[in-house]
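Then we have subunit A:
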Amino acid sequence: MSGRTEGGAVERQQERFWNESNAILTTNPLLDATGVVKTYGAVVALRNASLSVLPGEVHALMGANGAGKSTLVKILTGAIRADAGHILIRGEARDVRSPADARRAGLLPVYQEPSLIPDLDVASNLCLTDTPVEAFRAWVRELGIPDLDIRDIARDIPLAVLRVLDLARALAVEPDVLLLDEMTAALPANLAERVLEVVRRQGDSGRSVIFISHRFVEISALCDRATVLRDGETVGVVDIEPGVEERIVEMMLGARIEKTQRTAHQASQAASPRDSRPRLGVANLRVGTKLNDVSFDLANGEVAGVVALEGQGQDELFAALAGSIRPSGGTIEVDGQPVKFAHPADAIRAGIAYVPGDRTEALTMQRSVRENIALPFSAALRNWGPISMAQERSRVVSAIERLQIDTRAQREVQRLSGGNQQKVTIARWIAAEAQTILCFDPTRGIDVGTKQEIYKLLRELADQGKSVLFYTSELEEVQRVCDRVIVIFGGRVVDVFPVELADEPALMRAAYGLPRGVKVDVGILADIHSSPVAKP
Partner candidate 1 sequence: SAEAKYTIGVSNTVQGNGWREEMICAIKAQALASGEVTKLNIAHRNTDAAGQLEDIRNLISAKVNAIVVNPADPAGIKSALEEATKAGIVVVAVDQAVTEPSAYIISNNQEQYAYLGAKWLFQQIGGKGDVVYMRGAAGASADSDRDKGFKKALAEFPDVKVVHEVFTGWQQDQGKQQILDFIATGAPFNGIWTSGIDNVIVDALVESQTPLVPVVGADNAGFVGQLNSVEGLVGAAVTNPGSIGGAGVTLALQILNGKKPAEQTVLVEPQLWENVTAEGKAKLKSAADPSLSPEWPVSISIPEWTTYTKEQIIACKGPGE
Partner candidate 2 sequence: MTRLVRRQGWVAGLLVLFVVLLVITRLIQPGYGSGDFGSLVRAVLPYAFAVAAQTIVVIGGGIDLSVGAMMALTSVTAASMMDGASEEYALFVVPFVLAMGLVLGAVNGMLIVVTRVPDIVVTLATLFVLQGAALLVLGAPGGAVAEWLRATIVGTVPIPGLPEISAWIPKALVLLVVCLCIIWIPLKRSKLGLSIYAIGSSELAAFRSGVPVARTKIIAYALSGLFAAMGGLALTMSTGIGAPIPGPYLLASVAAVVLGGVALGGGKGGLLGPIVAVFVLRLVRTDLTLLAIDPNVTAIIEGAIMVAVVMFGAFITMRGRQ
């Protein structure tokens, strides 16, 4: 990974590093938390966490899923109370009792889950938090959403946009410390770029940002220092400099590090044995006004990637294939037989499972991990009778093991960390042995270690002869998982790349609807995106 940071970026970071180092000598921390402890019953979320943020610093908070990052953010911003610990803001001890309190102290969070009031329109949401509307509008435009109507009800706004609005709302009050919990996880590449740019400027203008992300590219492009949590404990603070990723990963995961970086070369080899008959045949599929004309095939033993910017019809494509909404035209064939899905149950019967991007759509939050995973088994009328507990347990346990789900808080899924929740949504279909899995951004908010596992898992599934349709907002994943990439723009398939050709610049161009070979500036990550592995 270290090799991927090149030229300008390195220099820029070096420069900033030295600047900050001077600052370290002269400035007191803006925010200083030590010895923070939080337990939920038997689950220890934070054992001994500390975090110190300097003025003008973009500070990464890193850790595996369930390490306690979100918990720390919630404590710092008064959303929950710590069991123990000291928090100093500008050198003064301060008891942050509520988010409103934190606001007054200049701490503004963007939590991992959207925090706009779902039934109010955006304008009312702003009014509720005393956010200046003009500043908010300016930030929203800045963040790449030109056509927001602030009278839209929050519930009707897509998740990615909601996240951006959450950020804009925080920025509009010019906070001293901005806390971003996996801000970019649900964003498509184009929006993520904008966010990163804005965050960096925030740091440059002397404000601090606490930045949580599982994406190393973002960390190295943006952050000055990183605090690493493991199992609720701060295990180190490091300066971000080239080559530090390895160290961070080691600190984060302890011994659990395993490198499964797949090269495009391996990928093309793995993609060899394919059925001649497609598993899934989609022809001229249309859904409302969003999806206009999409045709492609998906073979058994194949992982096909889908790449698109926000709102290009990919949501509708997945929902239609999953039987969740009805297409307005076109055909879907499964194993050569035309099918019409009126309900997800129909798709599931045809062996097609859907993992939505938003885990709250897929999980019954108050139920146990076990019940969540076993849910599809009870769905059909004929399975309403007694459950064979032993059979269920073995199936569930093996799925849990395969995905290494942290089951400390398994009695209620809502108590799992975000990343572990995400894993449960996939585990369900592994247990159900679905033939085709439609994964919509399955690695959203998942830590590096687990990401590798999921890539491996998807490959394994393909090797077992299953087929996977894989939408991702992280373009680098395409190289690691897919055999083929379908690029959608404006509700149409604009290009299909074999994986060898699917480097990030090429995908970006295609995703913007540009023909192959046209260069486009896509923001601060452009240089990092140009992967050294495969250049056209």
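Criterion: a contact is a pair of C-beta atoms (placed from the backbone, for glycine too) under 8 Å apart; a residue touches a chain by one contact, two chains touch by 3 or more; residues count from 1.
Picked so that all candidates are chains of the complex that A comes from, given by their letters.
None of the values given here were measured: they were computed from a predicted structure.
Here subunit A is shown alone, and of the candidates 1 or 2 it touches 2 within this complex.
Contacts from subunit A toward candidate 2 in the complex involve residues 79, 98-100, 103, 109, 111, 114-120, 124-125, 127-129, 151.
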